[in-house]
Structures are given as C-alpha cells and as structure tokens.
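The complex is shown incomplete by one protein chain, all other protein chains being positioned as in the whole.
Letters are used for the chains, namely A, B and C, taken in the order the chains are written, and counting of residues starts over at 1 for each.
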Amino acid sequence: MLRLEIDGEKVEKCHEMASSVSSRVNQELGPFSTVAIERTVARFFGIDGVAKDDVPLPNVVVEHLKSQGRLEDGVALHLANACLYYGESPQEIAEKIALGKISLSQVPWQGREACQEKAFELVGVSLEKIREKRREREVLLESLPVKERPWLYVICATGNIYEDIIQAKMAASQGADVIAVIRSTGQSLLDYVPYGPTTEGYGGTYATQENFRLMRKALDEESEKLGRYVRLVNYCSGLCMPEIAFMGAVERLDMMLNDAMYGILFRDINMERTLVDQRFSRMINAYAGIIINTGEDNYLTTVDAFNAGPAVLASQFINYHFAKKAGLPDEYIGLGHAFQIDPRIEDSLTYEIAMALLVREIFGDCPVKYMPPTVHKSGDIFFAHVLDTCFNMVSVLTGQSIHLVGMLTEAIHTPLLQDRYLSISAARYMRTAARHLAENFFLEKDCLIQRRASEILDRTEKLLGEVSRKGLFQAIEEGTFAGVKRQRTGGKGREGVFRKSQWYFNPVEDLLVKELFRNEA
Amino acid sequence: MLRLEIDGEKVEKCHEMASSVSSRVNQELGPFSTVAIERTVARFFGIDGVAKDDVPLPNVVVEHLKSQGRLEDGVALHLANACLYYGESPQEIAEKIALGKISLSQVPWQGREACQEKAFELVGVSLEKIREKRREREVLLESLPVKERPWLYVICATGNIYEDIIQAKMAASQGADVIAVIRSTGQSLLDYVPYGPTTEGYGGTYATQENFRLMRKALDEESEKLGRYVRLVNYCSGLCMPEIAFMGAVERLDMMLNDAMYGILFRDINMERTLVDQRFSRMINAYAGIIINTGEDNYLTTVDAFNAGPAVLASQFINYHFAKKAGLPDEYIGLGHAFQIDPRIEDSLTYEIAMALLVREIFGDCPVKYMPPTVHKSGDIFFAHVLDTCFNMVSVLTGQSIHLVGMLTEAIHTPLLQDRYLSISAARYMRTAARHLAENFFLEKDCLIQRRASEILDRTEKLLGEVSRKGLFQAIEEGTFAGVKRQRTGGKGREGVFRKSQWYFNPVEDLLVKELFRNEA
Amino acid sequence: MMDDVVRENVEASVILPYGDHKNDGVVQVSFTLPVPDGPLGDEAARQVMRLMSLKEPQVVESTPLGENYTFFVGYGKLTRPVEISKLKVARPLWDKLDAASIDRLVRERLGRPIIVVGAATGQDAHTVGLDAILNYKGFSGDHGLEAYSAFRVVNMGSQIPNESLVAKAIELRADAILVSQVVTQRNVHLSNLTNLVELLEAEGWRDKVVLVAGGPRITHALAVELGYDAGFGPGTRPSDVASYLTQEVLRRKSLY
Partner (left out) sequence: MMDDVVRENVEASVILPYGDHKNDGVVQVSFTLPVPDGPLGDEAARQVMRLMSLKEPQVVESTPLGENYTFFVGYGKLTRPVEISKLKVARPLWDKLDAASIDRLVRERLGRPIIVVGAATGQDAHTVGLDAILNYKGFSGDHGLEAYSAFRVVNMGSQIPNESLVAKAIELRADAILVSQVVTQRNVHLSNLTNLVELLEAEGWRDKVVLVAGGPRITHALAVELGYDAGFGPGTRPSDVASYLTQEVLRRKSLY
C-alpha cells in the first residue's frame, strides 16, 4: 500500500486552526439569516409553485414580509400565525399573498407558543418526507449494491432534461455510477429557483425540483435494470444554496456540490451571504444523507496547480470543519481535489500522486472527489485521452472514492455521447487492470512523493496559521484562495442578508440542530 | 526502485541449461554451412550488383559453384584462386562468371596457402570498412549524444524508401530515437537480397543495401540537425540473415532484428538453415557493434500472452546464449518482450509489470526491446491509445531501454503521419511525467507482482529442463515455442544447407572468431 | 429477414449523426495536410471539412508535424441525412445453430463430415484469425470447427500459395475452402483472393466448393463481389461459420 509518513501533530494543528477559523465565522454570523434561508423555510412549510410572471411563491412570501419590514422575525412565525388564523395551508396562504389578498403583518397575532407549535408541525411533514427519502435510498442501496470503487462520475449537459435523461441512462449502462446534471450557466446568480422542467438551458439545465424528480425517476428505472444504484448529483451553490439543498433532499439526490467559499471566489457572491447559507444548506444535506462535494478543484483550474497545493489543502481543512459544524459526518464530506499540474513539468505524475495521497490520507474517512485534468487539455483529443488515462491510473493507485471521469473533448464542448462512452470505458479498464496494483507498492523513505507531500503539509500549516490569525474574511480579502480577492461588503446578494430580530424563529434549524447534534448535547 | 527478489540460483540454473542447449546445437551444426553464408563471404570479397534478370552476383557465384559441385569447399578458396590466376578483382571475376566466361572449378589451382592469404587480404578490406563504420558511429554518438531513456523506436512502412525518408526525419524531429524501416512482406522467404532502392513494396520496402544507405544518410542529416544521433534498424531474419547482416554492418545500421528461432517458427524456414545462419550473422552484428533485437514478442501475439511467460523467458535465455556464443556482449543483446495480456483480465497491468520487471532484472545488462500492445487493439483508436499509455507507463516504471512506440491505429494500418506523431508525443509525455516515479516505490514482500514473477521463473526453469533434456530440435518439433510445431527436416531453404568438405575455408568466420573471442583464447 | 427487423428498430427513416442532440449531425475528423501550421493551414483544414459537406467547420487543434505538415482535429455538422430504407445491406444467409444441432444435421442428412480446407494464402502469415475459426481452441470461448463431429478440417497454415490450396482441396474433394487474408496493403488481399477464384475456375472446381473468405478487412459484400460465396469480418465466431457452412453445403445438395 502506498502510505505517506505524515506528521500527525501537524495535521492535528491544521485541524485545530481550521476548526477555530470556522467557529469564528459561525459565531460572527450567528445573528444573521438570509432571504434564501427564509425561502427555504417557506418550502419546508410546503410552499411551492410560481405566481404570475413565474415568480416562485417562496420568493413572493419572503419579498412580501420584507416589504412589510418583518422579515427579521423569520417567515416561520408569520406563516404559522396566518395558517392558524385562516385555518388554511401555507400554500393557500402563499397564493393569497401573491394575489395581494393577505398581508402577513396584518394578521391578528395568535401567540408565540401556538405559532411555534404550528410551525414545528408544518415543517415536520417535510422533515419526515426527507427521512422517508433517506430510508428509500438505504433500501435501494441494499438491493442494488454498488461494489466497485472508485465510483465513476460523469456529467450530462445538454440543456434539455429529456435529452439528459437519455444520455444519463446510456452512461449508466456503460458503467457510470454517478450522474451529475450540469446546471445552466449563470443560475448561481439568480436569487430564485426556476420552476418546472428545462428544455432549453445553456451549459446545462436549471436546477429545478422537477428536473431533479424526472432524472431521479429515470435513474431509478435504470438502476433497477442494471442491478446497481446509480447516484444523482446536482449543484447546491449560488444564491439559492439552502433552497436547492431542500429540493435535493426531497427528491433523493445523492450528492450535491456544496462548498463554503465557492460562491464567494468564483461567482462573486457576498461573503456573509454565502457563509450563512452554506451552514443551513449543509445541515439539510446532512439530514438527507447527501454527500457534499467541495470545490477546491476550481482553485487548480484558476491558478497554477503546481504551486496551489497548500491553498487547496488549507481550504479543504476549512471546508471540512464548516461541514462538521453543519452536522455532516466524515463519510458525507466529499472534498474536492484535481489532477491539474502542467503535463510539461518533469515528474508531474509523481507530484500528482503525492498530492492525491496526501489529501486521501489526511481525510481518511472522507470520500474525496477526484477531478480530472481540464486546463491543460487542448483540442488534441488524443493527448487529452492520454492525460485522462494517467489521471485514471493515479486515482486507482491512490484509492480515490469518487472519480470524475475526464473527457477527451474537455477543451471543446460538453461531452457528446461518444465522448462519454470512450472516457467511461477507459476509466473502467483502469479500475480492472490496476485493481490491486497499489497493494504491490510501498514508498521509499524520503522519496520525492514523500518530500513533496511533507512540504505541502508544512506550507499548509503556515498558511492556516495566517488565516487563523487574520480570520477568514480578511484572508479572502487578501486573495489567499485561488488568487481571488473579494471584499466582505462586496459581491452579489448582500442585500439578502439580515440581522435576526429578537423574535426570530426558524423551526427547521431548531429541529435540524436537535437531530444532527443529538449526541453532542 | 522496483526490484524483485529473484532466486539467483534458479536464474543460474536457467543460464546453464540454456547455454548447454545452444552449445549442443552449435556443435551439431558446426560441420554445416549454407548458401547464404557463402553469398555473404562473396559480399565480403566485395562482390555486389546484379546480373541480367536482376540476379545478384553473390547468388550467381554461389549457384555457379554449386552447379560445379564445389560449394562444399566454400566460395572463398575458389574466388581467391580465380583472383590470383586472373589478376582481377572478385567483382570482375563474378561478372565474368555471370557471363559464362569463367568456370571456377576449371581455374588452375594456385595452392591453398596463396589462396587463403589472398582471401584474408580481400575480406580484410570489408572488415576494415566495418570497423571504420563502427568508429564513425562512436564519433557521432560522442558529438550527438542520446540522453533520454527509454529510446523511442518507431517504424516507417510506406513501401517507398523516399517517402519513408520524409516520414523518418519527421518522426525523428518529433522525438523518435530509433527508426525501423519495415521490410516488404515476404522478403524473408526470398533466397536472395534485392538490389537498389525500393519505391513499391508492400508492408514495407525491401531490405537492400541501397535502401539502408539512403536512410542512414537521411538520418545522419537529421541527427546533425537535432543534435541527437538517430539510430536505424532493419531486419536481419529470413533466408538471407547473414547477407543482410553484412549490408547492415557496412551501411552503419545500429540495430537489427535477429532472432535464433524466428524464421523457424514464424516463416517456416528450415531449422538447421536458420540456426547455422543466425550464428554467422550475429558474429557480423557483433563485429559491427549492432544491437540485435530478438523476437519473443511474437510469441505473445500468437498465443495467449497471460500464459506465455515461461516460453518467452525460456526463449530469451536460449537466444541470449546463442548471441553470447556468436560474440555479442550483453549491451548488444536486445531481448524482445511485449505488453500483450488481454486487457479485460483483472490486474492485467500488474501482471505486465511483473513480467517486464522479471525480464529486465534477469538480463540486467541487456537493452530489452519492449514492444507495445497490438493483438488486443481494435479499430477503437481511442482505447488503443489508452492501452499504449499504460504500456508507456509500465515501460518507464520498469526501466526499459528500447521502447517500441505503440500506435493507436495498430489494428487498422501501418502508421499514418499523424498516428506516429500522436504516439510519440504520448510516449514522450510519459517519459517526462514519470521520469523518477519508479524511485519512489519498492515492492511489498510476497506481493502479487513478486508472486507472479517467481511463478514464471519456476515454470521457466521446468521448461528449460525439458528443452535441455530433449534438445532444441525436438522441443521445437513439439511446439514448445509460440505453440508452433516445425520438423527438423521440413521448412523452406533446407536445400541451401550443406556439409562442409574437408577443404572448407571461410576467412570471414576465421577472422571474426579471432577478433570476437580474442580474450577467451 | 434479419435486416428488416433491424431496420424497424431504427426509429426514424432518415438519420443524422448524433453528437449531443438528436440530428445535430456532429462528426469528429482528423487528418494531416501538407501545409505549414498557421492561419492559412487552418483555413485549408476548414476547406477540407467543407468539401466533406460539414457545416460550421471548427478546427479545434492544429499541430505542426514537421516543416510544412500540419495535423488537424476538427468538428463539423453533417446536414445530409442517411435514408435507412435505401441502404443495401449484404450478409450471408444463415440462422445460428448450436453445435449439437449442427453435428446432428450433418450426420443425419449428409452422413459424413463436411470437408473443409483452410489457409492463409499468398504472403500472408497471419494465422491467429484462421486458427480461431478452424482449430479446436476457437475464439472467445467458442470452439473452432475441429471441435465439431460435423467437420473434417485441414488447416494448411500460413503463406500457402493459391495453387497448393486448390490442389489440396481437389485432392481431399473438399466441400468448402476457407481463406484468410489479413494483410491488405496496396490491396494485396484483393489480388490474392481474385487469383484463387480464377485458379478454381480454371480447374473447373469453383462450383464444387463453398468458397469463403475472412479477415479484418473482409465484408460479405466485398467477398461476393470478388466471386466468393460468403465473407466474414472481424469478431466472427467459429459457430457463425459452422452454422453457415452446414446450411450452405446441405442446401446445395438440397438437404436443407
């Protein structure tokens, strides 16, 4: 087995620092909620669908309350109050709000206790539904076990969910274990979640509940046929993180891309907004038994991968602790890593192995999501296939868990049918041909791999030292991650962050905290 | 470093058995010579060119002597005798023979001593030319050093030497270290060597001296341009082994395919003919400083590679000892091996590594020629490229010396310009990206690689035991190698083998033996 | 007829390549042009794609292979569709039989084994494909003709002159001749195959045998064109050949 000699104390030190960094953020942001969280609570109440002009009802409710100056209390109290008073369902209340027939702040007050009780009752239905979906998955996994590792993960990105379905099933039948439906370019900056099936997106389909449902259904059929449960992934990033987390939970997605800092760095979303939203969305992921995928691979596409090791590792530590604090156990924290060192560098493959091993070993119980080379691929699809083969080799050799299958046409277009097939079959070959290869080897003392890994760990420790000294906000302001600088007060969606009032109440959060941290209490 | 724990005693035992197998053959065949050897001697005398009907003059001379019933004495005595008597050059004598103007057996006898002296003088010129070519190579290698390993070896096979030249230069500029010009299908069964440049061959050009010269010249130019000596290869197998060895020696080829058994097994050439010819041809190779390539890779294309390990290794031992007994030092014995296990077999890559390491380590000073996957390639050029990438990886990981670059279009056609480029660039990438990778690893005790290698060595020892018990002739008759059975008395070219008379004299052999085994005396 | 069954499985009667969307027509191409790398080369490459009737030709890679030669990878869209109903599909006519049925049929109807002579002819030394069909061991877990009691097989091996093959077939009064041709360079397989037919005709034996060709570049259509009864390409299983030969030999004697 390839095992590094890692300095356990250094790792411990990194964990401590990252934990304190995330605690400090959580503490500072504890008093805040966001429009996205409140819309999520509305969804937990069962509010769905769109009003005229396609505005989703959760947005209608939250905007309405905001315009009345009462959003600071959270939507839950006011919705429950209205339900009690009118004796109607939240959906009916929401529809009436949309028609201007009800004004939430005008509804006669039914008392905090009654409202809270009603609220717990109403969101309880959704929570039960999520538990139900989780059990469903467990049963399916029992009867349709997935035996081979790493899981082969491919994307569909036609922009038409029905076309995606054909392609996803085909990919599954070719050997894919995980299907990710790529999201339309730009959805992360929409401050609402579109509704219904998508037939014309670009760079992908919208993350809508209907799309989730359609694809999950199709994959369930295919899983049955193949005798192997095919997992479904979508994105839980952007301005609607928590709402999408909810949708994924009730439609039995199995994995979601959810990173504590991705929106800040790569979509210029406001820091506070993202950091508040990530916590709540991850609690939902945790409750639903959904594996999250963090986005450190993106650093490696933005800055020079050869030098980005410490920033990637530091970010993984931080992302990990944010996730833990949102109630995710290790087995659900799919940290992102990627094979992106310039292939012209001498010994690049050796460096890739070093970093892949390091991440793998430090987060031994986390299912690392290992991403393929992309940046250094060109239109030479043949050489791209060579690079992917090396990536496949490193993945199997270092025992990765989730293997995003690289595409030979990465530099050209989102995958054609044939690209996906060729890439899956290459990855499958490696998984079989090198299945027990790693068991044959161990590492020489002080070899290049060992030295490289130690160096990266050392530099990570230093970097985390700086971050914990400055705090995460300042570190990001100074461009610590992916070379991107963002201002705490800048970025999109900042207007959606608000300080909770003294009356603030969020039954979903209360219940999730209770359930997720039961043992800690 | 990846190093097997090999049982040194077993290896020693194998060497002893293989050595005795080859000694027995050499002894048994000592009293024989062949038409090809005599034609080679004629060439050493300086006879070249063709008579009418394109029959090469060396053939004319040998056929003439044969028709006169005096071939058993060897051509040397009679040629020298004629030269002395007529005071003409061997070439002039040969031309006259062709015109029916001279009858060798009729020439008045000048005395054995005078004839031998004349013969030594005449072949001495050719031997000096070969030494000169060897020095030339040494000087070029000094000024145009080749630094990277493994050497990348590619083929040209257009059937037109001038087109080959364009392609060979292009390949060299793309990074090829060794150019092999593929020989026209079927030349091995011609009992003469065609003359002049080839512009219409199939599956390749003829191995002619002119083709050798043209290509060597072109590659010398390109070497100069690139600052790196580009080696040239051609085939020294078939009914004309020794003649082609001579041509390669005087035209400064750097490597030649020369196997002790290939002709028998794969071209159904008579056993005795091949085994007599191989010894003489290899002595010439040795004298010229030409690396030979043996053909065990062919076994792996003919029978199931997973099970062929012991036969390959046994054959390598035998080929090695034949080579040693022909005066080749280890550095010139390029044993053939190949990556050919069915890619659908679990752990196929691990088995490939095991065998590649085993061959590499047993013949530590021999430059193994490692051949790429071919049999299991289909028209799926993309997957073929994946297989080649794995082959490239194993080659670098196990420290091979001569790397025949696999082609993604192997199953379709001899390489197009673009195929060669794509394959060379894939191999170069691996050589750089994994340059020091092997230094990071060592092998676990009793791992699969170790176990597989030991098993193959054990079985090789048994197999060699059988072969040495039966003798090589019977072993081949029983289909020990590549599953091919041949009769000692069967096969092509048998009529060209003859028992030497008591007057037999071969000045080339005498001089080569003296030079090559100087230290042993 | 199999072909029509398959035709029915094709959903549309007119089809186009499918890249990412139905009927998008996307095709990948690669080729080398004798031009230097640069804007002119790229335009020449696009022109090649236009000559191939590809719309929106995209050069996604151009790499110099050496002075004045450039390798191109491109994508384009074919808009000229294939009309399924107009395709002419040639295949030998036979139904797959299992080994037991074949052995029984031949025993019961012919009363003796079918005599088969096989060879790789001319300069061709590729025996693996021929052996796969003829020898006991077979191919992909499917036994070769030798494994059937229904066949008596003579595998002459490689590099057999057509003359020797014909002589052997006549000598054995063979029911079928099986020829393997792997090397296709400069179309040597075509002349070899044609020459065999001519020899057989000259000997007056063409009609007395079922004449079959096989190899990676052989299709049934090509074989028929060259005067053979059937052709078998890559991936052929011995049991396919056994089924075909049984039916064809019996049919000729009106026993099937």
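Just so we're on the same page, contacts are C-beta pairs under 8 Å (C-beta built on N, C-alpha and C of every residue); 3 or more make two chains touch, one makes a residue touch a chain.
Only a predicted model underlies this, so the values are computations on that prediction, with no experimental measurement involved.
Asker: Write down which of A:F212, A:Y421 or A:F498 is the residue touching the left-out chain.
Answerer: A:Y421
Asker: Given the contact definition stated above, which residue among A:E163, A:D268 or A:E444 touches the chain not shown here?
Answerer: A:D268
Asker: Given the contact definition stated above, which residue among B:V11, B:I412, B:A434 or B:V497 touches the chain not shown here?
Answerer: B:I412
Asker: Could you list which residues of subunit C touch the chain missing from the display?
Answerer: On the side of subunit C, residues 3, 6-7, 9-12, 15, 17-19, 22, 26-36, 38-44, 47-48, 51-54, 58, 68-69, 78, 80, 82, 84, 87-91, 217, 219-220 touch the unshown chain.
Asker: Identify the residues of subunit A touching the omitted chain, counting contacts across the whole complex.
Answerer: Answer for subunit A: residues 159, 169-170, 173-174, 185-186, 189, 200, 202-203, 266-268, 301-302, 375, 378-379, 411, 413-414, 416-418, 421-422 touch the chain left out.
Asker: Provide the residue numbers of subunit B that touch the chain removed from this figure.
Answerer: Residues 158, 160, 163, 378-382, 411-418 of subunit B touch the chain that is not shown.
Basically, only the chains that are shown with their structure count from here on.
Asker: Rounded to the nearest whole Å, what is the centre-to-centre distance of subunit A and subunit B, using the mean of the C-alpha atoms as each centre?
Answerer: Subunit A and subunit B have C-alpha centres separated by 60 Å.
Asker: Provide the C-alpha centroid distance between subunit B and subunit C, rounded to the nearest whole angstrom.
Answerer: Chain centroid spacing, subunit B to subunit C, equals 34 Å.
Asker: Which whole number of Å gives the spacing of the CA centres of subunit A and subunit C?
Answerer: Taking the mean C-alpha position of each chain, the two centres sit 51 Å apart.
Asker: Residues of subunit A that contact two or more other chains, please.
Answerer: Residues 380, 382.
Asker: In subunit C, which residues are in touch with two or more of the other chains?
Answerer: If we look for residues of subunit C contacting two or more partner chains, we find 63.
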